[in-house]
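Complex shown without one protein chain; remaining protein chains in place.
And then subunit A:
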Amino acid sequence: MAGTDYFSIPIFFIIFRETTEAAIIVSVLLSFLSQVLTEDPAMKKRLSRQVWGGTALGLTISLAIGAAFIVVWNKYGHNLWASSEGIWVGCFSLVAVLMITVMGVAMLRTTQMQEKWKGKLSKAMDAENARGLGNQSRRYALFILPLITVLREGLEAIVFIGGVTFTEQAKAIPAAVVVGVFCGLLVGYILYRGGNGMSLHRFFIGSTCLLLLLAAGLVAKGIASFEAYTWAKKIHAQGDDSATYDPRVNVWGLKCCDPNNNNAGGWQLFNAILGWSNVASIGTIVGYILYWLVVIAWLVYMKLKRRRAAASRAAMEDLDATEFVGEKQEIGTDSSTHSDTAKDLEGDRIEETPALDSNPVDLKKL
C-alpha cells in the first residue's frame, strides 16, 4: 500500500482539527439561533443564512490562500533546500512537533470552548437586544463572526501545514485535506444534532493521543534526518548509500520492516503514525523517550496548577456561599466570567473579547 504516499496523516489531523473547531463555532451559532429565535422564523432564517454565508466565504478564502501557499512553497521552496535537505527536514520536523503538541493538548479543552462561545453569544445578544435588534451594523454581526473565525482557523491550518509540508510530499496533501475537512464537518454536524459533550470529550482525548503519538514519531524522524545528513557527509555518499547508518550509535538495524521500501505498506503507515524505522540510533530513541517525558511533565504541571486554582476558587465559593449569599450570582453562572477565571487558571495567554465584532479570539488558548 503506497497509501501514505498519497495521504499525509499529519496534514489530515491538522485539517480535521481546524475544521472541527470551525464547525463547532458554526453549529453553536446555529443551534443558539434556533433556541433563541423560536418566535421569529424569518429573522432566524435570515441570521442563519448570514452564518452560513460567513462560514462559506471564510472557508473559500482560506482554502485559496492555503492552496496558493502550498503550490508556491513546493515549487520554489523545495529547490532552495535540496542540497541540505536532511537538515531542513529535521528542523521543520521539530517545529511541526511543537505545533502539533500544543494543538493536541489544547484540543482537550473543547467542552469549555463550547461553553465559552455560548456565553459570548448570549452576552452579545443581550447587548444587541438592549440596543434593539434589526440595527444595520449589527445585522451582519452573525456574518462577520463566522467569517473571521473560519478565516482565522484556516490561516492557522495553513501555517501548521507549512511547517509540516517539508516532511510531506505535495501529492500527499490533497487527499488528506479532503478527508480532514469531511471528518471535521461530520463532527460539527454531530454537535449540531446535540451530541452530548461527554462523548465528544472522549473523542477529543482519542485524537489528542493520536496527535501526540504522531508528534513523538516526528521527533524520532527529525533526529534521524539530521543523523542521516551528517553520516552521508562522512562517507561521501553517492546517493545510493541512503540505506547505511552510523554503526557506532546504532541501536537496531533491521533488514526487514523498512518504511522506505515501497512494497512495505504496513511499515510505511507505522512510520507515518508512530515514526517507526528499521534503523534506530541512540539519538532517535532518546529523543523519542525524552519527548514523552517532557509532555508528561508539562501535563502534570498544568493539571496540578488547575487543581490548585480550582481549590482556591472552590474555597472562595464556599466562603461566598456562607457569607455573601447575594453576590453568588456574580460569580457562579455567568459563563463569560467563568471563562475569565478559566483564562486566569490556564495562564494569561489570551485577551478576552468583550464584543463580537472586534478582535478575534484565539479559541485554543483556553
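As a working rule, a residue touches a chain if its C-beta (ideal position, glycine included) is under 8 Å from a C-beta of that chain, and two chains touch if they have at least 3 such contacts; residues count from 1.
Keep in mind that, in the parts below, contacts and distances are computed from a predicted model.
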item	value
Complex member absent from the view - protein name from UniProt, among "Iron transport multicopper oxidase", "Vacuolar protein sorting-associated protein 45", "Histidine-containing phosphotransfer protein" or "non-specific serine/threonine protein kinase"	"Iron transport multicopper oxidase"
Sites on subunit A contacted by the missing partner chain, in the whole complex	105, 108, 111-112, 201, 204-205, 208-209, 212-213, 216, 234-235, 238, 240-241, 244, 247-248, 251-256, 274, 280, 285, 288-289, 292-293, 295-296, 299-300, 302-303, 306-307, 309-315, 317-318
